[in-house]
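Taking it in order: structure first as structure tokens, then the write-up.
The complex appears here minus one protein chain, its other protein chains still in place.
Our next item is subunit A:
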């Protein structure tokens, strides 16, 4: 597969969570070229919370022109991404997926790595809600 790939940004209240989930998703998607994945966790000064700056930087960092799918964990992370999208502070082609954090991240990175477009990547992440475990 050649050409541009959709980027994935993982926004968590915790930097450790965002970084670890990104690492796990990359590892599970490996086998060919992996899509760009960036973690935006915690605040800029290392606390638990959400940073609009870190989110903007992460999205710009993985934006290859094919779109970026953002997956956030809870509360302020979800609301900050939504507010940034509504204010057009994120590049065109960026969207937020309504998805469970870890399962959605894995599905998104696998789909993006396989060359899926932004709609397919977001849909894969959102379908992760349907994986039953019992």
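Here is the rule we go by: a residue touches a chain if its C-beta (ideal position, glycine included) is under 8 Å from a C-beta of that chain, and two chains touch if they have at least 3 such contacts; residues count from 1.
Following the convention adopted for this analysis, contacts and distances are computed from a predicted model.
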Practice task
Would you kindly match the missing chain to its UniProt protein name, picking from "2-oxoisovalerate dehydrogenase subunit alpha", "Nitrite reductase small subunit NirD", "Putative ABC transport system permease protein" or "Dihydroxyacetone kinase subunit DhaL"?
Solution key: "Dihydroxyacetone kinase subunit DhaL"
Fill in the blank from the handout: Considering the complete complex, of A:50, A:94 or A:113, the missing chain is touched by A:50
Fill in the blank from the handout: Contacts from subunit A to the absent chain lie at residues 43, 47, 49-53, 75-76, 79-80, 82-84, 86-87
